[in-house]
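My questions all concern the structure below.
One chain of protein is taken out of this complex; the other chains stay put.
As written, the chain order gives the labels A and B, with residue 1 at the start of each chain.
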Amino acid sequence: MRIAIRHTLSLTPPPDTNNLVFQLLLTPGSGATQKLERWSVEAPGTSNAARFVDAFGNLVHFVNQMRPDGPLAITASGIVETFDRNGVLGKPGGEPVPALFLRATTLTRVPVTLYGKFRSTREDRIATLHALMARVGEVLGGSEAGQQQSQDGQSQSQTSGAPKADAALLAHGFVGAARALDIPARYVSGYLFGADEKPAPHAWAEAYDPGLGWIGFDPSLQLCPTERHVRLSVGLDALSTTPVRAVPDGEGVKTLEVRVEAA
Amino acid sequence: MLGRTAQNLFWLSRYVERAENMARLLEVGYKMSLTSRREGGEAEHLVSMMQAAEVDEAFEKTGRVADVDTVAHFMVFDEENPSSVKSCLMAARTNARSVRTAITSDMWQSLNAAWLEFSQIKPRDVRGARLLGLLQWVRQRSHEFRGALLGTILRNDGFAFSQAGNFVERADNTARILDMKYFVLLPRADLVGGDLDIQQWTLILRAASAHRSYRHVYHDRYKARNIADFLILKPEMPRSLIFCAGMIRDTLGTLADLYGQRLVCHDVVDDLCAMIENTSMEEIFAHGLHEFLTEFIERNNRVTECLSESYNFY
């Protein structure tokens, strides 16, 4: 399906900032599950921006503004065509080695109770990952403790414009547990079409199978990503997929609006 | 040249000049306090000296009673006093270290040796004759540094920035000394001047190292008008306002030539010079001496501000 997206953020540097430096991870890639029809990122200074691909394969706009005056508006918008592939992304060329996504990070730290029972499983990897997705949903989905922890995770990661806490928490849980089982897993930040509530950034996970390649798992919806999922960026965790990161950060970044509609 | 290097060179020279000026002021204040015959006169001289150095408010905050020992300690050793000799030497050395590659080894060695010697001194040992000895030592060290600078540094933009710092500081110092005592310099019906006036005039001249050269220039007894004229308008007097302002203008002119560009600081230094060129003491008195000095100090400060802007200090 064709999905139109418009993501608006604001960035407020401290007063008297001499040079505001910021980077934007706001450009989706094309692959097996989606094709970028058109896309634009608008922010003061982007005409002079450097563009490069980061360590995880995301396109980054690297921008700066001398003596910025008040809040800056940042808008990413465009149309993405999506395909339902049951979450299977395969092994696209040019991506970093999957083993990179075995690295443990602070945000993906998980208790052994989450994954312990899969350590000696005889199931194949794909069955294990589905079972793990169910397990993560059971243990972390909606619990009080989970909410608490996710808020901590938020403040620590300094992310803004980030997905709802529960989706991020579940994705981190899944990623951390998979890595503990020696399965490369990465964090995905993206958009979800047709969400019940107001549209917001969404988060899920992808794990690596030597046969099929990368496969998506959405533990907050308990399914593999469908054509309603639009991938924006991937990384080790929410920190490395932060859509807007700035120095000096001042009042930080706020997501003003996310619109995800059929195009 | 990095903007920060230019800034460090500017302040390096300013702080060395300031250390010298502080030592000279304290010496004058100290000597005057010794000869005061009035009750409370000792403290009065010391306090007015600190006013000229613009550190009187900082001293009040220490809560100490002004006497020779407390004031001397405050002016020489107190790190809380940003203009104390110690603070100035420390700041000069810190600036010098940051631009270690832009200054000559003679400059560095002169400054470093001064600092190492100074840091060996125990404050409680410094009293009376020792205090005067120390203050003379500070002046000599400042002269030595200036000598090393003039004798060894390349005559490039770095030299210009350091000269600018030297003369901006000196102009400020002379203007403040005058402003502190401007009332004893005003024309009055009583032309003779009593003992008290003579003492004040002596203080002014000594604070500017001008008590002997005054005689050379005027061949006359101390007169208020001459003293003001000497320290403001005499171009041959190396601490006069007109001399310092001229040096600042020439120095900035060198920068304009080197970089091929006139900037806002050049207009500002022209404003500064315009105040003292083509004028006379009569005009200045008519305009108001205090108002004149206040305006001069402000324009001199503008030079520093604009220099920072024009050449990317930060």
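A few notes on this one:
Criterion: a residue touches a chain if its C-beta (ideal position, glycine included) is under 8 Å from a C-beta of that chain, and two chains touch if they have at least 3 such contacts.
We adopt the following convention: contacts and distances are computed from a predicted model.
With the options "Transport permease protein", "Circularly permuted ATP-grasp type 2 domain-containing protein", "Glycosyltransferase family 4 protein" or "ATP-binding cassette domain-containing protein" in hand, the undepicted chain maps to the protein name "Circularly permuted ATP-grasp type 2 domain-containing protein" (source: UniProt). Residue B:Ser98 is the one among B:Ser98, B:Ser209, B:Thr279 or B:Asn301 that touches the chain missing from this view. Considering the whole complex, the residue from A:Asn19, A:Ser40, A:Asn86 or A:Thr121 that touches the absent chain is A:Asn19. In the full complex, subunit A makes contact with the omitted chain through residues 19, 21-23, 48-56, 60, 62, 64, 66, 96-97, 99-100, 102-104, 158, 236, 240, 245-249. The set of subunit B residues touching the chain not shown comprises 1-4, 6, 93-94, 97-98, 100-101, 105, 108-109, 112, 115-116, 119, 157, 161, 259, 261, 311-312, 314.
Basically, only the chains that are shown with their structure count from here on.
Taking each chain's centre as the average of its CA atoms, subunit A and subunit B sit 62 Å apart.
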